[in-house]
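The complex is shown incomplete by one protein chain, all other protein chains being positioned as in the whole.
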Amino acid sequence: MANIDFAIGIGGEAGQGIATPGNILARIFARRGLHLNAYNAYQSIIRGGHTFLTIRAGDHPVRSMGDRLDVLIPLNQDTMDRHLGRMDAGSRVVFDVDKIKPGAAPAEVRLCPLPVKQLTAGDKLAANTVAVAATLQMLGIEFEPLEASLTKQFERKGEAVVKQNVGFARAGYDYAATNFHAFPFRAPKLATPLGILTGNEALGMGGAAAGVKFYAAYPMSPSTGVLMWMARHARQLGIMVRQVEDEIGVMNMLVGAAHAGCRAMCATSGGGFALMTEAVGMAGMLETPLVCIDVQRAGPATGVPTKTEQGDLWQALGAGQGDYPRFIVAPTTQLDLFTTVPELFNLCDRFQCPGLVLSDLMLSEGTASVDPADLNFNVPIERGEIIFPNGNGGAANPFGGANDRAYLRYRLTPSGISPRAVPGVPGHIHVAATDEHDEDGTLISDEFTNPHKRQAMVEKRGRKLAAALALIPAPRLVGPETAQVTLVGWGSTEGVIREAVEKLAAEEGIVANQLAIKWLVPFHTEAVTRLLTRAQRVIIVENNYSGQFARYLRSETGFAAHGHIRKYDGEPFMPHHLVHAVKEQLAGATALSVPRHEILV
Amino acid sequence: MANIDFAIGIGGEAGQGIATPGNILARIFARRGLHLNAYNAYQSIIRGGHTFLTIRAGDHPVRSMGDRLDVLIPLNQDTMDRHLGRMDAGSRVVFDVDKIKPGAAPAEVRLCPLPVKQLTAGDKLAANTVAVAATLQMLGIEFEPLEASLTKQFERKGEAVVKQNVGFARAGYDYAATNFHAFPFRAPKLATPLGILTGNEALGMGGAAAGVKFYAAYPMSPSTGVLMWMARHARQLGIMVRQVEDEIGVMNMLVGAAHAGCRAMCATSGGGFALMTEAVGMAGMLETPLVCIDVQRAGPATGVPTKTEQGDLWQALGAGQGDYPRFIVAPTTQLDLFTTVPELFNLCDRFQCPGLVLSDLMLSEGTASVDPADLNFNVPIERGEIIFPNGNGGAANPFGGANDRAYLRYRLTPSGISPRAVPGVPGHIHVAATDEHDEDGTLISDEFTNPHKRQAMVEKRGRKLAAALALIPAPRLVGPETAQVTLVGWGSTEGVIREAVEKLAAEEGIVANQLAIKWLVPFHTEAVTRLLTRAQRVIIVENNYSGQFARYLRSETGFAAHGHIRKYDGEPFMPHHLVHAVKEQLAGATALSVPRHEILV
Amino acid sequence: MSTVIEEAVVPPAAAAPTKESYKFKVHPDWCPGCGDFSVLNALQTALFELGLAPHQVLVISGIGCSSNLPGFINTYGMHTLHGRALAVATGAKLANHDLTVICTGGDGDGYGIGGNHFLHTMRRNVDLTYIVMDNQIYGLTTGQTSPTSVKGMKTKSTPYGNVENPINPIPLAIVGGATYVARGFSGKQKHLVELLKGAIQHRGFSLVDVFSPCVTYNKDNTYQFFTQRVRLLEEQGHDASDFASAIQRGYEWGEEIPIGLFWKRTDLPALDELEPVLADGGPLAFRPLGVSPAQAAAVIQELL
Partner (left out) sequence: MSTVIEEAVVPPAAAAPTKESYKFKVHPDWCPGCGDFSVLNALQTALFELGLAPHQVLVISGIGCSSNLPGFINTYGMHTLHGRALAVATGAKLANHDLTVICTGGDGDGYGIGGNHFLHTMRRNVDLTYIVMDNQIYGLTTGQTSPTSVKGMKTKSTPYGNVENPINPIPLAIVGGATYVARGFSGKQKHLVELLKGAIQHRGFSLVDVFSPCVTYNKDNTYQFFTQRVRLLEEQGHDASDFASAIQRGYEWGEEIPIGLFWKRTDLPALDELEPVLADGGPLAFRPLGVSPAQAAAVIQELL
């Protein structure tokens, strides 16, 4: 591509601290206004093993970790051995020559050995700093931002330490200037400085913007980042954050808090969500709005806790016994996670039902640049027909406020939505029951059993979402209206598919377009069917084994795709995986492509 | 229909003991060789409310509770008031005239008031006995079987009590002979005496036949009958039966017992199953065979605990995060429950995965007659590739029995099935882990992470079921090959659909046929698609709101049915509901019929 | 289409509650003679005597015969999932700590499937009153063994006799961290009312385990059984601040079975008192939503 676009890989053992140099680089790039995407491949181990962070930046939207590395910074021998052979022509490998031996490098890969001992007077901890400095130099970035960054990092430790570390960095920077070849391009500086954001932070921030006052969780990778963000900001933002004994407790606490009137949220991963499903059904039955996030990881069971997958779609679709209305949404980018949460809360409040967000490890733990102007916290808050004691819920108290007997919590309305009073409101006393109930809440599972009332209540709940579809944007084709191939994805794969589409056009002369599905329930059956039946060749891209989305799409539309690209090895798609798969499918070689991840991370 | 076919309804409060007369009648009918179906509509209340038992019998297979009552035995005024108005011409209402007032009866309904006080010298408990005796008399059944039955019932209380009760019965019998009109038919006596069987008993017996040695459960209506059957027979049959602290414990205990080599089984209902799904996924990952029964009831959440529904299909399909192989089967009759369990165990053992049975309240708590000859306990037992210390598992020990290092529990085989050694076998030491693992069981979620190994393991598990479809009978059309309408159902609705098909032909001149789906996963996509695409008009019948099967069918075949008949009021379909719905759909009035249950039980 | 059983005139919310204020339009559908009637009545009396307005009280249950109670009392109610009342209640209490939150349920619900929430709600000392109608059986599912069924008991799930040791809720709660631990008996109304009043007034987690006989399925632990055996701790000079004695007396089971207040401590703050987020601003549920521009700016600043 004509744009400037480069990627840096930093690898080492868990516990070796690749986060710090990664963070320094990402912030420096973002502050220059560069767009950025970072993905960390790591393992379920606290120390040791292999961790590999890819930071890709460019002067245009960067939507995936990309296909190539321009710089490899191996912090240990293992990383050098795993990755060197996969470096492309023109790339640099920056390493501590005292510690790490390069093997045979592919042609035109430039080895950049740093004599770290000499540059840092033997300070072992400084190797990372030196490598970062050298890298920045080759990218044509001035020294000042690094100096500022190190100053901030070491501030607490006193001026001497700051000075020392800045000195190491300077040495590395200068050494690179003298000894290494700078890149043929310079990392540009754009007008708008950007920030960086992980998906989990975006979810926490989205919750805060939505007015979440109760957040509960049980730690579970890769969702724990949301808990940690919430815990850190709890006091500052006035949010009650609880770590609970288990996920069952989490979802049940949410129901209690939401019933009492709070906006309540939680995040977990598939195994934790499995434990929550009974209580999600309770929220459906009590008609209690709340939001639950499932950050998917590779399953089944414990699976691969630190690896990504889109394997929980059918779990979400089948959560809990019986039929009840709920929303299911799979946001497509980190920013989209942020904006979706308040939107979802508005829908849940309005339709009085639970809402599920499907994120995944790649999105939630991945980092993206973000324009602060896009982080709008001043979002509309619509709480639907709710009755508070102090009348601040927006809905008038329809029964005059002082007649418990006349208030019908589950009134049969044409919309199916019934004004809900929270506990504490005079004149609206009722019981909310998970047993089937009558309009006033009375159980009809025991002596008042009545099949007609039961039927009416099922239908009341069932029709609530009828009006919801109109409030949710229909998915749209991105790319040329007529294309040889339409790539369909859901949730987090939007970015990589977009890049693959561009690559197909630019490098292979293949005209493709893209349909990214975000809202899963309710589903825009008509719009999607229309688009897909018109498409020449539809290929569904998803990060799971069984084609969970393909099957769901068929259940809703009857549409069977022409081909599938699936990956279930724990690693995300890279653009070239999709390009290659599309080519092989267009060539008629297969209708199911399973790209093989080339790098063993 | 030309056959003899009659139904008796007995109603009263919970705790009033309708079970005893119901049981007496059912056994007397079955012993005469009459076919029988009984369904009890009851409420989630221990005393009070309204309970209504329908026993239908005939000289031909009786597959549902039917459409009409020939005898109503109201044990309280409420029952009389609810049901009298719905009695058809020619039917009898047998009641204690001292206690219950009839209202205005429809034309030609014969009121049969019994002067109970006079007949029993004031013994209040005897009213039921007297009513049963009168009913038998009108049906032309001799007195002896009732005498025998009462003798057995009161034996323990001494000869005097027996004599007294037989006397009451005699009085009722004679009173009817003198005062009431006998039915124009006589209940025949057929050659083969039958037994009676509830679905839950059938499941317990099926488990015993399969060789279940470990049964665990947490009580939950309507599945508790299986636990009770198992507990009663535990010592006699050598089965370890445990009531556990919760359903999570149940499924996890099962995994432990099954892993150690037992055939292990449990039963629950939707809410309990929701709590089990994480551990079902564990069985998928560990490749541990076990069988879990979900006896569906009306949901969501607590729902209507004593009412029927087919609302857990998507929950079963989506049980647990990630993809893993498992069987899902919905047997169609009580006898089918019995025969399916051992078949399913053989499949689960062979393919080393969990198996789910979807029953429902109607089937599990309903009673059917059964020919004892059909209860074959001598079933084939195939345990697949299992290695026991004493070599009784059928599979040779492929690694010579003394080399822990060489044994690969999760060996990558072409079939995906790897010989499994149970703990205690020398030379086969391994760890079975829910984290993704290598062939020998070593975790690859931590330092050994490797996307290629991960991919290979997912595919190994994924391909296990490839061979399974061939072992499962494809569904077949019952009825004329070419028909105006094809009624498709799954699981327990088979009987009522069959009767509706017969009724459509006999009474409406509509030629229909039937496709009953039993095996849901794996699904006979090809066979079903072939049958349905050839059909003139396909209508799907199911006991839920959202058309769970219709959506699943579409996800597997792309096939969208022409019409739907759904019921979600807690009560089962009656044949006339389907007949009426088919007629309205053929007339083009609607594509979705929701029959309204006429009787408020 | 609503199920209004009684046509009662409701006192205006402002008026002081009378005993009738807590009566609900739905009559309990428990079996005649069930111990739970008495618990319901005692709870209504306690609320009345404490002068709590019905709309300020939230009664939360799980699933079981006993858990039907919220449907029979004129307060706000939640009838949740089997075993989950305490978790739901924790959420509700923290969302609106002005509410008086009371949990009611059975031994199976609370000590069986709900055991983990029981354990952790106690150690957190959440300001709830937990009333367990302990009939030593699973009533609603028609008579299976419960975690408090005595060894040897024959039930539908243990027709040859239960082989498991029961738990003893009193010592368990004391060690588990509950700060008010009492046992009552349905047959001792007045005593029960006092225990409940104490529990509701107590700031922190209170357990009142009540012998509430199931007349239908438990033929061993009947009214008669308890009437003969119960002895009031209050009449025996028990010191409820004596930890060792509280535990020891909690284990007494035989010809004499103590009921009353076993254990109480007031030195541990309740969870809501420890959460600075609740310190000012009233109930969370009623606070304005969203974040201020300054807060938003601070959060965004972290990303730069």
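Each chain gets a letter, A, B and C, in the order it is written, and its residues are counted from 1.
Everything below uses one rule, namely that contacts are C-beta pairs under 8 Å (C-beta built on N, C-alpha and C of every residue); 3 or more make two chains touch, one makes a residue touch a chain.
Treat the numbers as computed from the prediction; the structure is a model and nothing was measured.
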item	value
Contact list for the unshown chain, restricted to visible chains	A, B, C
Option from C:P28, C:P159 or C:G176 whose C-beta touches the chain left out	C:G176
Contact partner of the left-out chain, one of B:I4, B:A105, B:V161 or B:V422	B:V422
Residue among B:A216, B:V488 or B:V501 touching the omitted chain	B:A216
Touching residue (missing chain; options B:R82, B:R326 or B:H430)	B:H430
Listed residues B:N3, B:N403 or B:Q536, member touching the removed chain	B:N403
On chain A, residues whose C-beta touches the chain left out of the figure	15, 44-49, 217-221, 224, 227-228, 231-232, 234-235, 241, 243, 245-247, 271, 301-302
Residues of chain C in contact with the chain not shown	112-113, 115-116, 119-120, 123-125, 147, 160, 163-168, 171-172, 174-177, 244, 247-248, 268, 271, 274-276
Interface residues of chain B (partner: the chain not displayed)	27, 30-31, 193, 195-197, 201, 205, 208-211, 213-214, 216, 233-240, 242, 244-246, 248-249, 252-264, 278-279, 282, 286, 370, 372, 375, 377-379, 381, 383, 388-390, 392, 401-405, 408, 412, 422-435, 438-444, 446-448, 453, 456
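Criterion: only the chains that are shown with their structure count from here on.
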item	value
Chain whose Cα centroid lies at the greatest distance from that of chain C	A
Between the pairs B-C and A-C, the one where more C-beta pairs touch	A-C
Centre distance in Å when chain A and chain B are each reduced to the mean of their C-alpha atoms	43
Centre distance in Å when chain B and chain C are each reduced to the mean of their C-alpha atoms	37
Residue numbers of chain A (touch at least two other chains)	248, 278, 282, 286, 433-435, 444, 446-447
Sequence positions of chain C contacting 2 or more other chains	29, 63, 79, 81
